[in-house]
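One protein chain omitted, others in place.
Per-chain numbering from 1; labels A and B assigned in written order.
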Amino acid sequence: MPEIASALSKTAPDVPVTFTVNELAAQVGGTVIGDGNRRIKRCCGLESAGPEDISFVSNIKYIGQLNTTAAGCVVVDAKLNHQSIKRPSDSPLTIIQAADPYFAFRQIMVAIHGMRSHPKPMVSPLCDIAPSARIGADCYIAPFVTIGENCRIGDRCVLYSGVQIMAGAELESDCILYPNVVVYDCCRLGKRVIIQSGAAIGCDGYGFATHQGVHHKIPQVGNVVLGDDVEVGANTVIERAAMESTLVGEGTKIGNNVVVGHNCQIGRHNLLVSQVGIAGSSTTGDYVVLAGQVGVAGHIRIGDRVRAAAQSGITSDIEPGRDIGGTPAMDFKLAKRVYLQIFQLPEIAKRLRAVEAKLANLVHKTEEH
Amino acid sequence: MPEIASALSKTAPDVPVTFTVNELAAQVGGTVIGDGNRRIKRCCGLESAGPEDISFVSNIKYIGQLNTTAAGCVVVDAKLNHQSIKRPSDSPLTIIQAADPYFAFRQIMVAIHGMRSHPKPMVSPLCDIAPSARIGADCYIAPFVTIGENCRIGDRCVLYSGVQIMAGAELESDCILYPNVVVYDCCRLGKRVIIQSGAAIGCDGYGFATHQGVHHKIPQVGNVVLGDDVEVGANTVIERAAMESTLVGEGTKIGNNVVVGHNCQIGRHNLLVSQVGIAGSSTTGDYVVLAGQVGVAGHIRIGDRVRAAAQSGITSDIEPGRDIGGTPAMDFKLAKRVYLQIFQLPEIAKRLRAVEAKLANLVHKTEEH
Partner (left out) sequence: MPEIASALSKTAPDVPVTFTVNELAAQVGGTVIGDGNRRIKRCCGLESAGPEDISFVSNIKYIGQLNTTAAGCVVVDAKLNHQSIKRPSDSPLTIIQAADPYFAFRQIMVAIHGMRSHPKPMVSPLCDIAPSARIGADCYIAPFVTIGENCRIGDRCVLYSGVQIMAGAELESDCILYPNVVVYDCCRLGKRVIIQSGAAIGCDGYGFATHQGVHHKIPQVGNVVLGDDVEVGANTVIERAAMESTLVGEGTKIGNNVVVGHNCQIGRHNLLVSQVGIAGSSTTGDYVVLAGQVGVAGHIRIGDRVRAAAQSGITSDIEPGRDIGGTPAMDFKLAKRVYLQIFQLPEIAKRLRAVEAKLANLVHKTEEH
């Protein structure tokens, strides 16, 4: 892909200010080993990094790359024995040791690159805001945004083009809604909520009462309430409650193309990875992690700190603290053993046939005998 | 989540009119046991309901909650022995017995809350309608809607902001399209179709002819036809046919983030739950239920009233009336037994090894003998 490779050279944003390694280490409470006066201007992956870039090693299995990387500086775990790094003497590596190296590197990324900057506050004349809506101070409201009757938009919110806020919805301050996000009527977003493009917050729950062969739509008169610091991925769908509220607790991060069914109560600081589906009225505790494509049946209770492996199918309540996997979801360690045996199934069947034959033979002989 | 709990108090819509229990029971042909003159103003879940709220019990396992709920009235199955409810004498519960309690409660929800009300008919001056498009009477067309050449929009349709109707598409009367729905060229929607936000109706089918290492796009010259009373969930995708039509039969309800492939023929009154995926040219009969995350291969025929459990993988034709589950999909009862045994696999392998050892030992002895 040569033309793509050359394209890459354009992706590195220009950063006007550079930092010394010492400055960066000081910000994250890290220890510098090597030349702390090197100047750094960009964060970069280990393989692509150059002498003015800082990178990091998240996983012990990539430690070997420290011997060869061209990066100017690498953030590593404080527990790493840096003397195990074998570098040519004419190309020493500067490292920053940090107790939580992933978080330290994140702090350095924020220091160097910052979060995405948004357009300056303004309300576009090309948007459509109902007279009864109240818009806070210093908002950016892009063209082709609509804000319905009685909405309330908090201070410093950023609403990109094509965002549709239906009547009665309320956003606390500092929310960022990317293009074409839809917030249905009467839904409520806490502070600093981020919603990626195309997500649907508060569409009707999938509720039908089947009577005499017809699926009658059940009015969905509840709403969705997202706590502070929730992030919702692109094209994710969170259904409004039939009655009362579908809740997502503060600090929970939801991936792309996830579906959260009506009346779910998602706890705080969950990680719901892309393509997870949770059927109606299920609840999760705090710090639950559901990996990609996990499915959860309706009316299930998942305890605090449960972690489910990708593609798990959760069909019964799960006690707090458990790691699970497989379909139907079972203890993760058991799942690993089960899935090892699954490969052996044809072999098991063959061995069982052999045993049966031998045994029949033996029985025959014994009886004969 | 205290701040979220307080937020909830805002979600109950104000309902100006109240009903007595007797009035509600009369509307649904139910039998009142207790004080029929109580006034009810809201539908609510059993746990949160107060003395002016009506709730219902759908599942026998929640019957115990009838002893403690603060609800003013609860709709229950006519078969429930109401004398089994143990309430303190100073807080009697009024119940409505109904033959189909879920449908009865739905009717009561409609009576009290109604369906979502939409803005008054008008055509926004901020939308873009091609001169050749014909718009029916009493439509609501929001800002930033586009309607292409030769489209026909039936009476009383509601098109929310950001809806895009491409050239030649036709909507029968009383359709509701939520924000940012896209209807591609020449697709046709029956009467009373509801489409939640972000859904794509009639995008190109995934059709490519691979020739000499290149995937050549096959023109997708068909369309999508949705029957009357179809509902389509948010961010769901229904591909247009390569030739002729992808069909969805009347009364079928489709969840969120579902994909229906090109040239599928979905029957009437199906329930396709969120994240279901159906590959091209497959067909379903009437009253088929595919639970969440079910996958269906291409060119499959699924008979009337088949029901597939969540996450099933359907790779061969299914006869009418069958309940199925698992991957590849098998009889549901068998699937339940199979998945019970899957947990036992490591144990089975261990027992088989023990049997083999014992048998070898025995053979050895017998031969010795």
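One rule holds in what follows: a contact is a pair of C-beta atoms (placed from the backbone, for glycine too) under 8 Å apart; a residue touches a chain by one contact, two chains touch by 3 or more.
What you are looking at is a predicted structure, and each value in this text was computed from that prediction instead of being measured.
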Listed residues A:Gly45, A:Gly64 or A:Pro92, member touching the removed chain: A:Gly45
Chain not shown: contacting residue from B:Thr94, B:Ser173, B:Gln196 or B:Asn235: B:Asn235
Residue ranges of chain B at the interface with the undisplayed chain: 128, 144, 146, 162, 164, 166, 180, 182, 184-186, 188, 190, 198, 200, 203-204, 206, 208-211, 213-223, 225, 227, 235-237, 239, 242-245, 247, 249-250, 257, 259, 261, 263, 268, 275, 277, 279, 293, 295, 297, 313, 315, 326-328, 330, 334, 337-338, 340-342, 344-345, 348, 351-352, 355, 358-359, 362, 365-366
Absent chain, residues of chain A that touch it: 1, 3-4, 7-8, 10-13, 43-45, 48, 100, 102-103, 105-106, 109-110, 113-116, 124, 126, 142-144, 160-162, 178-180, 194, 196-198, 231, 233-235, 251, 253, 255-257, 269, 271, 273-275, 287, 292-293, 310-311, 339, 342-343, 345-346, 348-349, 352, 355-356, 359, 362-363, 366
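Keep this in mind: only the chains that are shown with their structure count from here on.
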Inter-chain centre distance, chain A versus chain B - centres from mean C-alpha coordinates, in Å: 26
